[in-house]
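Missing here: one protein chain of the complex. Every other protein chain is in place.
Chain IDs A, B, C and D follow the sequence of writing; residue 1 opens each chain.
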Amino acid sequence: MLDGATPSVLDVKDLTTTFKTRVGAVHAVNNVSFNLKAGELLGVVGESGSGKSVTMMSLIGLVPSPPARVTGGPVMFEGQDLLTASNEQLRKVRGARIGFVFQDPMTSLNPVFSVGFQVMEPLRKHMGMNKTRARARARELLDLVGIPDAARRLDDFPHQFSGGMRQRVMIAIALACDPKVLIADEPTTALDVTIQAQIIELMKDLRDKLGMAVIWITHDLGVIAGIADRVLVMYGGQIVEHAPVRDLFANPRHPYTRALLLTVPNVRGERAQRLRVIEGQPPILRAAPTACPFRDRCEHAFDRCSRENPARRLVGPVHDVACFWDPETGASSDV
Amino acid sequence: MTDLTTLEAETYQKPRNQWWDVWDQFKTHKGAVIGAGFFIFVLLFVFLGPFVWTLDAQYIDIRARNQGPSWTHPMGTDQLGRDMLSRLMAGGRTSVSVGLTAMLLALIVGTFVGVIAGYFRRLDGILMRLTDLFLALPILPLLLVIIMLFRDPLRASFGPEAGIFILIVFVIGITSWMPTARIVRGDVLALKEREFVLAARSIGTPPHRMVTRHILPNVLSPIMVSATLGIATAIITESALSFLGLGFPSDFPTWGRLLFDGTDWLQRNPERVIWPGLAISLTVLSVNYIGDGLRDALDPRIRGR
Amino acid sequence: MFDDSTSRRKLVSVSGLKMYFPIRGGLLRRHSGDVKAVDDVSFDIFEGETLGVVGESGCGKSTCGRAVLRLYDLTAGTVLVDGIDISTMGQGALRKIRPVMQMVFQDPQACLNPRMSLADIIGEPLVEHTRLSKADRLARIYELMDAVGLNRDFANRYPHEFSGGQRQRIGIARALALNPKFIVCDEPIAALDVSIQAQVVNLLEDLQKEFGLTYLFISHDLSMVRHIADRVAVMYLGKIVELAAREGLYRDPKHPYTQALLSAVPEPDPVAHDTANRTILKGDVPSPSNPPTGCNFCTRCPQAMEICRQLDPEFREVEPGRFVACHLFNENETAG
Amino acid sequence: MLTFTIRRLLMAIPTLLFISLIIFLILDLAPSDPTANLPLTIPPDVRADIRASLGLDEPIHIRFALWLQQFFVNEPLNLFEHWTGWNFGGEDRTRVISWQTRSPVVDIIAQRMPQTLWVVGTAYIVGILIALPIGIYSAYRQYSIFDQAGTFITMVGFSIPPFFSGVLVIVIFAVQLQWFPSVYDTTHVVIGWDSFVIQIKQMILPVMVLALQITSQISRFMRASMLDNLTQDYVRTARAKGLKESTVVLVHVLRNSMIPVITVIALGVPQVFGGAIITEQVFKVNGLGHLLIGAIQSGDLPTVQTLTFIFAVLIVLFNLIADVLYGILDPRIRYD
Partner (left out) sequence: MTLKHILLGTAAAFALSPAMALAERGSDGQLNIIYWQAPSTLNPYLSGGTKEVESASLVLESFARFDENGSLVPFMAEDIPTVENGGVAEDLTSITWTIREGLLWSDGTPVTAADAVFTWEYCTHPEGGCAQASYFDGVESVEAVDDSTVTVHFAAPKPFPYTAFVGSESPIIQAAQFADCLGAAAPECTDANFGPIGTGPFVVEEFRPNDVITFVANENYRNPDQPAFARVTFKGGGDAASAARSVLETGEFDYAWNLQIDPTLLLEMEANGIGTVATAFGTSVERLHLNQFNPDPALGDIRSTQEGGPHPFLTDPIVGQALSMAIDRPLLSEIGYGAGGQPTCNVLPAPELYASTANDDCLVQDIPGAIALLDEAGIVDSDGDGVREYEGTPLRVLFQTSTNAVRQDAQALIKQWWSEIGVDAELRNIDASVFFGGDPSSPDTFQKFYADIEMYTNNFAGVDPEAYMANWLCSDIPSPDTQWQGANIQRFCDPAYDALVAEMSQTAELEERGRLAREMNDMLMQSHSIIPLVHRGGVSAHANTLGGVRMSDWDSELWNAAEWYRIGE
């Protein structure tokens, strides 16, 4: 779908985020590197705690610091390193050049301000629009995201909207200033399937129409399969596999990706008698990882996995995996 | 996790008394530990102090009136030559006891009303109107009525000092439970909607155990806040009562009373207000910090963090 | 009703269940309307089976589950559990029945009292309904913890120290404590991670086999319901629109809503996605306090006809063991 | 919203009647007496005459009924006549007469209202204006030095009774520094800038003492409320929009945090009207608090009765206002 020649809009290198808590540090994100190409939809899959949200929030200075500490980098976006950028510069990027959509539309909108006010806010802040122009633009935006009777609903409050409509409002806010990148953090998780389908369609449309790049964070492989161009699989605060979407589903390389695909039941096709299970719990990283974070739950784990943290290695043109085990040969690259 | 085979019968810990966990957490709150330390010091000072510093708080040495600090009277003397240090101890004994018991009473009444009002919808309206009523009551006439009706029976049954103590605690208690009731009710209303209450209902937990087991422990934190403020209010209210002639016998010192009596002497003998003033403020402050620490320590969510 | 109904015992029988929440308004707080959360629902659950209930949020599926356990006072209808009519029973008598029927809740965080240790939580039903000694009770708690796969070391920890999956195990252990026959699982996996969902579902299946449990499994996750349920009821706006055995329903959904619902489920297969011809419903679910006249689904139905806006379709058996409430399946069926 | 308000207002009537009855009974039981302050040289029979002339010998139910009529019919009519200049011919309407001053209680209250509002009202506003920033900043920088110091000072402020702090500021600012007067001149009229400055000067000390207490309480509430809201998701959304930190905190978080605090503030307003008895006493601001305590001490039943009843009305009213404000500030709350 995309070739290597498409320019990157966002280039992340060695991003690391640690949180200081009362009982010690939590290494939420460890040396994450990836890039985002113009107009592409990058899916990020992982369970809660895998660091997928924190990664994206760290990029743009949205993790509260303290307790968080973001190191590594650079994170290049439009010619500047976001990690070293001042707060002022970051604010100019946030909401204007990079839009955000969060998981829970119930709580992500401020309950005491009208929807119109919240949509107009970035317009007035970043585009310097006056009230009338911002209001007109806000109406257009609500129209754009498919909210019926937009003009009237500008003065309504979030609680007067259904979940799906609220998420549309969030999207309108994120798109208000024509961002180059839209980061959608589990935007459909809290929604019903029929509404989820609506939102996914909407996002696809909008991307085609507006041409921005999208990072779509989700735990739902079904959603990823339907929408993403390229996929990052995260586990234990790092990227364990990275591939174009078809490649990933057709030829998953990491044991975690494979297991994940198997645990999900299906509404169509064969019904498994018993669900496959990944035993155990995802790890909480108290120290910088020195071993494979998946080793305790991995059926292919061997000595080296607990001695060394596997680096990402290329297994295809744009397909890399952080694992010592090779599913094709079944062999482990032990030292 | 499902790997049951690794479980040996002997390896698991017996359920440990949760108060140890509370203590472990409490220890990590610096302010609370200092507060607790100071509060223990206050308790020792007022309850054991008189055994060390044996001057009688009531003894009048008229020749030694209005003295500044000296070796014989480290905190000076009052206008009748009574030793301020022993008066501070004796006063503290009363004030701390009154403060703690009155606060407890107010908390119990307030929590009871709040929980009942929040939990049983039908009683809500009437109980909240009752709270309004108590807020609107003119306290002073109410006190006069109470004193008139109950002082002599109590004095007859418990003796003059204990009788007055009960009376004062009762009076402060029934006139200061309303804010607690309001806050607790609000919290209970919110808690009632939480799923674990529904879960308990699905088990068939009867209402009274629902309240004691599920509601009460979860409204601890507003209660703690009320408690710390309650102690201060009780200590000060007690002094106002003495001032109005409704409190303890006049020669019976309390911190509030010492502070009140000392106010006129502010310019001449400033130590007469400084000591009781400090005693009240620091005690209240220490209780506040203890409350903070306890609130954290009693909340398992914070405890584990 | 069911062809093998004679061979299997109805453990739970619900008929004409209505659960209205009154809306009061005006100066005197007069009753001015109702939120019809559950509006005339009937179904049976056979011993040992799992009945799945699917539907979108607000369709009344959770209310239905709770009403079946008499956590609410019913507006109308009867509920028979184990042959006993509990629909009008007093709280005291109900308390004696409680051990038979238990519930597993949606949010494992919210359904556990944060101030109680795990042992206390699991032990609570035992305290309420048995007279076990402290030691016996602890033994039973350990037994339950073993059964749901919780380390016995955790007995005096608190809910917040556990992950979502473990919390759900606690909730399940609590439900199992009194050896119930019937468990309502109210979205037990909705709040869990994908890899954990499978663990919990497997656990539920294992327990069902081991203890012969009967489940009412409420979920919005069609694929999970397909996995676990024997029969599936689809709810929309307080009503069951379709009730059928699992295979039939998923292979050949009859009701337009069921069809749309199934079609909306994203497939974890990029190829299938590209070829899928999906029905995307327009608009939102109407408010249950003000449902449309006629068929509840008529406002969003891609196949709505004139009659749908006037007449509420009857919930009828269109094939043996298969019930649909849709005008498309009236007398002279011309299913589209 | 309107019907909610009206309904609550209607409900307030029986509440208030009940409260007034209770107050009346308590006052009647209370042992203080209008002749208590007369010199002992006045012979008992003269005292008895005075009591009789005050109508104290009537049975209680008659006095209550009379009071009700005077307060609810005569006084409002009188007030109405006074405002409009109309006359309903009720020259001989009896008004609520104070036993102590022998003048209509309502007139005295009207006379006292300004100084109470000036001093206690200003102190309340000043206290709130100081408390809010302290609370906001303490929460924003939780556990910082500022937060710790704020906690310390507010607790000290809370635990120092005004009979002490009042005298302390008098000794410092009136006696030693001679900056401000120690006695409040209630007859002072503000007519220009100079007299305004004098008014401000004489208000500073009492306002300072009262504001310390008010600040202590409100800032604790504000801090707690801010802490609750700072962790909400919408704060992250606001930041993600690229808003300034000050906008995030002072617009988004503050507006939400104010909701419970506004309620607390509204419920505190009746206390303002109740006056601050001790502070008024110390600075001789003869406001409503002073009036009440004086009336109680001299057994002036009609005044006490009227004042406490007005106080009860204010409590009920501000309860209602708090509810309504809650609804206005929080669009999620809608009362049918």
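Convention: a residue touches a chain if its C-beta (ideal position, glycine included) is under 8 Å from a C-beta of that chain, and two chains touch if they have at least 3 such contacts.
The model shown is predicted, which means the values in this text are computed figures rather than measured ones.
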Visible chains that the absent chain touches, using the contact criterion stated earlier: B, D
Sole contact to the chain not displayed, among D:65, D:175 or D:328: D:175
Omitted-chain contact residue, chosen from D:10, D:25 or D:46: D:46
Of D:60, D:183 or D:197, the one touching the omitted chain in the full complex: D:183
Residue of D:63, D:220, D:241 or D:290 in touch with the missing chain, whole complex considered: D:290
Hidden partner chain, residues of chain D it touches: 29, 31-33, 35-54, 97-98, 100-104, 107-108, 111-112, 167, 170, 174-175, 178, 181-183, 185-187, 280-284, 286, 290-291, 294, 296-299
Chain B residues touching the omitted chain (full complex): 58-60, 62, 65-66, 79-80, 144, 147-148, 151-152, 156, 160, 243-246, 249-251, 261, 263-265, 267-268
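One rule holds for everything that comes next: only the chains that are shown with their structure count from here on.
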Intercentroid distance (Cα basis), chain D paired with chain C, Å: 54
Residues within chain C bordering two or more other chains: 165-166, 199
Two or more partner chains touched - positions in chain D: none
Chain C residues within the chain A interface of the complex: 56-57, 163-166, 193-199, 201-202, 205, 220, 222-224, 226-227, 250, 260-273, 278, 280-281, 284-285
Of all residues in chain A, those that touch chain C in their complex: 47-48, 162-165, 192-198, 200-201, 219-226, 245-246, 249, 259-261, 263-268, 271-272, 274-279, 281-282
Residue ranges of chain D touching chain B (in the complex, touch as defined): 15, 18-19, 22-23, 26-27, 29-32, 148, 151-152, 155-156, 158-161, 163-164, 167-168, 171, 175, 217, 220, 270, 278, 292-293, 296, 304, 307-308, 311-312, 315-316, 319
